[in-house]
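Encoded as structure tokens, the structure appears first; notes follow it.
Rest of the complex left out; these chains stay put.
Think of it as A and B in the order they're written, each chain with its own count starting at 1.
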Amino acid sequence: MTKLSKSTIGVGVAGTGFIGPAHVEALRRNGITVLGLAENTREKAEQKAAEMGIPRIYGSLDEMLKDDDIQVVHLATPNYLHYPHAKAALLAGKHVVCEKPLAMNTRESAELVQLAKETGKVNVVNFNIRMYPLVQQARSMVQSGELGDLFILQGSYLQDWLLFPTDWNWRLEPELGGSLRAVGDIGSHWLDLITFITGLRVVEVFADFKTMHPVRKKPARPVETYTGKILQPEDYVDQPIFTEDYATVLLHFENDVRGVLTVGQVCSGRKNRLFFEINASKSSLAWDSERPNELWVGHRTQPNQIIMKDPALLSPEARAVTSYPGGHNEGFPDTFKQLYNKVYNYILAGDYNKPPDFPTFADGHYEMQLCEAIERSAKEKVWIKV
Amino acid sequence: MTKLSKSTIGVGVAGTGFIGPAHVEALRRNGITVLGLAENTREKAEQKAAEMGIPRIYGSLDEMLKDDDIQVVHLATPNYLHYPHAKAALLAGKHVVCEKPLAMNTRESAELVQLAKETGKVNVVNFNIRMYPLVQQARSMVQSGELGDLFILQGSYLQDWLLFPTDWNWRLEPELGGSLRAVGDIGSHWLDLITFITGLRVVEVFADFKTMHPVRKKPARPVETYTGKILQPEDYVDQPIFTEDYATVLLHFENDVRGVLTVGQVCSGRKNRLFFEINASKSSLAWDSERPNELWVGHRTQPNQIIMKDPALLSPEARAVTSYPGGHNEGFPDTFKQLYNKVYNYILAGDYNKPPDFPTFADGHYEMQLCEAIERSAKEKVWIKV
């Protein structure tokens, strides 16, 4: 068999909502050809493939899995499909890049971790936010001990796209999105990020939830994520909502490090703002995903600093995910590019015993464990061990 | 008796630490003469009075209270003295402006509220932060319904002056500062502010505390607040610390409004940063005390806004505490000036049945109740009703 390269490896993408095209363009930036596109009908696949210039189409995931030219599958489908699709893909002998959350519960995610191990396939959960250069920089600074002992890990992830009771999306339906929403959809990104940066596991959690809109207006016809903002309040039906619009989670990490996370999807003016602040015995860090090219470093005995995304100022790990010089902003799409660069280098190198430098199914499973503990705490109103 | 005016009313100040001089200059800006200064010795009083140009001195509060020319007493003494001093002052027939916290516990604070009522004297707790123009603006916007229904009241109050185990201050000693520290000293400001802005009372609280430095180095000789930063690590003694360096408090307000407050005094780079964000059904507000002349307004269907402290853009209530035109920053000292302007107008007007437009002992007592509930929750690890 010829040695595969980025140009020749066979990649298929399933799903063409908000995030599928992000996968496609990020793959292409890495010189990787997207060979095929799967949608739930051949018609939809055909239309989208034409738009995006993808040569092969499939009317289902199964069809794609049967294509022997496909070696890697990207799953950009709704949450409830991640588990069956990832399972099928692994069983079909494909490497899998799966959107988060990895599954609907820990039973499923544990099974996927096990299956990935058994099949020996490369498995990735798309926690792309890790790949912001200044997130990598934060990690380098924490891991090197430059900040000192960790004290407080605080922050939030706030959005406003579900502010109005007329806002609708499949994520609002537990059977499609899961029994957690704000925590599962965006809180999981924050939790993964903090784990990635600090290397600390959560020991126990205490959560407070609220659903600000216990009833929402569901439109008769389907609408796409994030674009519902211009819909008219007509032809809606009342739909009771059981998932949280808001949550705050108190966190006890290893080494008795303390944390707190607030998530909300009804926070007007916050479009998609992940914020963290890390307070440690020497210095602090703060980062805001809406200004991702700046990392604030807080000091007591010297002036505070703003580290810009400038390769000349970054750690080797951060520089490795930086493509452009200082002052040339890199943003959300670039995190996908950097992630797949790492993933495909790893896939093509072929040594799958090497520790991966990207988030795997094990990370996805850990997030599911955290989420279940958080959900239980919110219900039982007590601290829950993870 | 001649009608009193700002120039002729007799005002005495007790205490000359960090905050006493702030009272003095704010009084003078209002055209109010500071007649006398009390310290715990005549020598100290004499020295400080000479520095500040205050004509009369007293070697104790009692001495000041015996001066019939004194009609108003400002208490800028350590926390544990607030209760006995305020009580003595009221009993001596003086109006009282007391630094926060009003007392060491609710028994004391309740007694002071009762005594103030009985004596009919004007009573003030120095929650000066209410007097920032943009805090008043926030209140106007919430109260007018411009933001819609309140959803989330979140924020923090972070400082770094107790970051190192060698940092020392009387606030660290429970018998001088109280059994709460970060929550009592700065959290109380945040809680008062949110109550002031929203008009909502807290129904129940859940708290998580941590003392990052369970042992600190106490210097042999006394040091002044905020200036210990340049001390050398010698001649210290080990002192166990029982009060919290960090706390997060989950808050359930009336109308099932949710809230969360994080306080920390070990957060390097945050010098004195009170931050709040209010998310409501129409718009959000955010304010940062380190940039007090800007109020962020977050919107979903129109661009976000920054309201500057410009009288032309403010509500009547906010304009009433604004002295300078737009772009001319007003800061921390100005809040004292605006507060005492209100207080002395009220005192001089003479109608003490009129609802005061400044924080009173009742507000100070409410904070004590909140703090006790928070402390209990942190100990018992359950939600505590206020």
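FYI, contacts are C-beta pairs under 8 Å (C-beta built on N, C-alpha and C of every residue); 3 or more make two chains touch, one makes a residue touch a chain.
Not measured: the values here are computed from a predicted model.
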| item | value |
| --- | --- |
| Number of copies constituting the complete assembly, 2 shown | 4 |
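The working rule: only the chains that are shown with their structure count from here on.
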| item | value |
| --- | --- |
| Centroid distance [mean C-alpha coordinates] between chain B and chain A, Å | 42 |
| Contacting residues of chain B [partner chain A, same complex] | 151-152, 154, 156, 158, 160, 163-164, 206, 208, 210, 212, 229, 245-246, 248, 250, 252, 256, 258, 260, 262, 264, 266-270, 277, 279-284, 296-301, 304, 381-383 |
